[in-house]
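A single protein chain has been omitted from the complex, and every remaining protein chain is retained in its original position.
Per-chain residue numbering starts at 1, and chain names A and B are given in the order in which the chains are listed.
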Amino acid sequence: MKENILIIGGGAAGMEAATQLHKMGLNPIIIEKSEALGGHIAQWDRLFPAFHPAKDVVDKMLDQVKGIDVRLNTEVVDIQRDNNGFHAVLSNNEKIDAQAVILATGFDVFKAERKQEYGYGIYNNVMTSVELEKFFRTGKDDRINHPKRIGFVHCVGARDVKVCNTYCSKVCCTTALKQACEIKEVFPDAEVYTFYMDLRMFGPGYEDLYLKTQKDFDVKCVRGRVCEVSEDMDGKLVIKAEDTLFGKPLKMTLDLLVLMCSMEKNKSIDAIQQKLGVANNSDGFMQNKDMYLGMNDTAQDGVFVAGACTAPKSLPDTIGEARSVATQVYNYLNR
Amino acid sequence: MIIEGKQKIWSDYQKDIPDDHYFYVRSCIRQAFWPGSEVTFLDITRNKLGKDFYENPYHTTCGGIAYHSDTIPQETAMTIIARQFALMHESGYENYVCSCITSFGCYTETLETWHEYPELEAKIRQYLWDSCKKEFAKPKYLAHASDLIYKFRFDIAKQMKFPLVNVKTGKPLKVVEHIGCHYSKMFPSKGFGGAEYPHVLVGMIEAWGGEVVDYPERRHCCGFGFRQYFVQANRGYSESNTYKKFESMEPYEPDLIITNCPGCPYFLDRWQYVIAEQTGKTYGKNGYGIPALTYEEVAGLVMGYDPWDLGLQMHQVAIEPLLEKMGIPYDPKKKYQGLNGKDLGQPQCPSCMKSV
Partner (left out) sequence: MDFGFCLSPSSHVKMDSVDLTTFNRLKETNPDINTCIACGSCTATCTAGHFTEMSFRRILLMLQRGKEDEAKKMIQRCMLCGKCTLVCPRGINIRKILLDITR
């Protein structure tokens, strides 16, 4: 008899973990609360560092999960554990028994309106990185009307004690430079500025993207955090920042401002997480056993974690963790 | 501008304060700058709205000016504040309201500091006993006087005689609101509307028929900044901050500026004169300045108080064009008459900015 593995979350981590477990002869069941698999990445247009279409990757992953048990529009509403394993109740009243649980619940995007000084939801031409990505995908956004000057603000909701997020969100720097190049492609005459505190180009090809951003796309990277956004009479945005490398405050008018929103823990899973006995770490994400050899394990035997539910992660990070969690689960079941 | 976004923030930053029975403390500098404002506040709350606002003649400065200009340590300022709280307690009140924004900032800072460091509160308790033989109780509620006018804005609107509307055009007056830094920049949750988009004055403007002007340098300090103005060598910074604000609001052609701080209306008013003398530039229409009034003065105007009883002749910027826009009758002859009808003499007219 095949053993059930309950995977909560049908994003990149959940799909990839399911694929690997299925190949190992186990029976993964993906519980996805939305109407489709793919998670955040399915909402993305292209991926850094090489502008690879996200759809390519998502389609391949979707292809791999064909034949795997998936429940869409479904949430886990209750979960109990006894000597025989886990017993979950789903929102469709279905009951599922499983030998192991993988939490692959990913992240929430930081709500940009919490950084009130940036005026998201107040000034018309302030948008988020997620919305800009949607514009790249659909070509539609009322706020984007041949902008002549565009700014990107890094670290919105990250490295910021004022919103209680002291961590670095890892992917926003590279995403900002990717999006800066892309908007320059759409509007070649526009001046594009990014306002960063540190540019964290940590992965293979990322530094090349940085060089390309400067050299080929003529994007100006200004070291300094935007401190205040306001609107002038024409509805244009007036921003203040310091050019810290120049040592002077700087003021400029923009037609569009993009906020690079951080990742936050997906809180919709909190109740189930609590029932499973998995705590949060100091950044508010799920606490894994340790960050080196126990990154997929939790304090509870049989409860595993993968992807951005434990910390902000890039897609390659997440896929790597999804594959390793499959191995961990396999070993757990065959101990 | 998406007004719903601001409304969301305004609803998030509402504070719970009672609407009656307050121990009222004055501001040391407002009484000199705008002597009509505090009298008007007490008259509106007591006589027009029937509320209980008690004033104790033994209260003093909060020490904020000395504290902010580094001439007394924080413990001294706290002991002065503790004495004020003791007077409130002795008078049988639990709700404390102050007229000054910097006092409000000092009171808030003191209460928050005592909350974080109870040992400091105990030390101040001892200092107060040693120096005055008094014991204090912390207020149950702390409010700034503009919070109360905000809370009563619709009651005031019900008694309104002259809304913030241009009687000639029928259009709402364009009103700039300017919040004192110490109202909510240090403790955003203590101000109606928070720090970035405060609602305390916006609410009054809306309730009284005006149109709010949101201009790029709205959040910028007026430039009083104790250490800027008090130190002669720094006064240029003070003036330059005001200049920056006026340059930014100029294209919107505001009819009026409403403020809730002692220093802001003073500097937004007087620096207009200085800037006019230095550069020849005025920011109102036809060579006039833009009146910068206190919230009590504006409340008084809309409720039909006599402009000269409100003390509007104390402003450098002439108030008459605004009175005419709002259709408020006034007797030019009485502008420089004291309360007893005595002629106070006329100030010298500035060379650039029109004074009448």
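By definition in this document, contacts are C-beta pairs under 8 Å (C-beta built on N, C-alpha and C of every residue); 3 or more make two chains touch, one makes a residue touch a chain.
It should be emphasised that the depicted structure is a prediction, and the values quoted were computed from it without experimental measurement.
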{"item": "Residue among B:Ile275, B:Ile290, B:Met303 or B:Met353 touching the omitted chain", "value": "B:Ile275"}
{"item": "Which of B:Pro18, B:Pro35, B:Pro118 or B:Gly236 contacts the chain that the document leaves out", "value": "B:Gly236"}
{"item": "Contact set of chain B toward the excluded chain (per top definition)", "value": "232-237, 239-240, 243-244, 274-275, 278-279"}
{"item": "Residues from chain A at the interface with the omitted partner, ascending", "value": "199, 210-211, 214-215, 218, 220, 223, 240, 243, 245-246, 248-253"}
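Heads up, the rule we're going with is that only the chains that are shown with their structure count from here on.
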{"item": "Mean-CA-position distance for chain B and chain A (Å)", "value": "46"}
{"item": "Residues of chain B touching chain A in the complex", "value": "1-2, 4-6, 8-9, 194-197, 214-219, 251-252"}
{"item": "In the complex, chain A residues that touch chain B", "value": "113, 116-117, 119-124, 228, 230-233, 235, 238"}
